[in-house]
Every structure is written in C-alpha cells, then in structure tokens.
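Worksheet: the structure to be examined is printed underneath.
Only one protein chain is missing; all other protein chains are in place.
Showing subunit A:
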Amino acid sequence: MYRRAPCLLNRIIAGGGRRSAAAARPFSTDLPAAPTEDTAFVEAWRKVAPNVDPPKTPLAFMKPRPAASPSIPTKLTVNFVLPYQSEIANKEVDMVIVPATTGQMGVLPGHVATIAELKPGVLSVHEGNDVTKYFVSSGFAFIHPNSVTDIIAVEAAPLDNIDPTLVQKGLADFTQKLNSATTDLEKAEAQIGVDVHSALNAALSG
C-alpha cells in the first residue's frame, strides 16, 4: 500500500516538474550507498500529515546496498548455492570460470556487473594454486558491482562423482534418439540430451 506513496506525494508536492540530468544513471563505480529511507517521501509526508509518524517502508528494514568502492577489490567473494545445500559461502577466491551460454567466462575481481545464464558445463574456482571443479547442470551467475559473485545451479557435482560409462551410453542413446525423432518436442529433448552428455564427456576428458 505504501509502495506508491512516495511517488504520489511527490507528484502532489512538486507539481509535476520534470527531472532533468538527475535522471542520468551514474556508473556503478561511483554509486553512494543506498539510503535507508526515502528523505523526499518523509518530508512530503510531514508536510501533509505532520502529526502522524511516517510509515516505515521495506527499505528501512533491509540492509542498504553498500557504496560502490572506488578501487577494484583484490579478491572475488563467491557464493555457490544449490537448492538443497550451499556449496560455497562467502569464500574469497582469485577467479572463477563460469560455463555461460555465451561460452566459458572467466570472472576476475573488478568484473563488470553481469547476469549470465549457465549451460551444462564445468565451473572452476581458482584460489591460489587450488582449482576446484564442479559440473553444473544449468543455472545463473550474478556478478555484482562489488565483485560478489552469486552462482546458483539446480544440480552440481564434483567431476569425480560422474561415471564415464554412463555418460558414453547416454551420449550414444540420445544421438540415436535425435536421428529418429519426429516431433519438435522429441527433437528438442534429444538435442538437450546430446548437449548435456557431450558437455559431461568434455568435462571428464578436458
């Protein structure tokens, strides 16, 4: 109910003056911290209803977005979550390589803020000389301006948990289904099978 309140009150008070250059979006490198309350709303409320406390908006209860730091951080903070458990939580690493639909994407600290859809492939987390690899079935990767990277996947397994014989068998099965598929839906399902199994194969051999 109060979501539209700042907008409506400002419309009454300000009388419809157009916002000019203030509407230009700043670069994410010089954003100040998000405010915990909308000062324009609070002032407008006090003018209209001085005896009633202004209501708290959801923003007042949340942790505000922190100010974008002007310098590039030295480490990447990674959160890798699955629906049933959290694989990596707030770990500081040097680089992650994400299997985005547009190709393997390397994420270093200071990467531009990105939302990437993931395809079935290998996610590798590089910390010093250690590399931890997971095979990810699909999901998304969110890279925030402050170099926090959230990777969410439906299913992920370390490469050791994958059985090569099952992968080969699946690949053969689905290639055969792709050749014999008739409807669009069957073709799509067979194509997905071929893609997933070839990615698994490449992960195991690469």
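Criterion: a residue touches a chain if its C-beta (ideal position, glycine included) is under 8 Å from a C-beta of that chain, and two chains touch if they have at least 3 such contacts; residues count from 1.
The rule is simple: contacts and distances are computed from a predicted model.
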| item | value |
| --- | --- |
| Omitted chain (choose from "Leukocyte receptor cluster member 8", "NADH dehydrogenase [ubiquinone] 1 alpha subcomplex subunit 12", "ATP synthase subunit epsilon, mitochondrial" or "AP complex subunit beta") - UniProt protein name | "ATP synthase subunit epsilon, mitochondrial" |
| Touching the absent chain when the full complex is considered, from A:9, A:98 or A:200 | A:200 |
| Among A:113, A:154 or A:172, residue touching the chain not depicted | A:154 |
| Positions on subunit A where the hidden chain makes contact | 83-84, 120, 135, 137-139, 154-155, 157, 160-163, 166-167, 170, 184-185, 187-189, 191-193, 196-197, 200 |
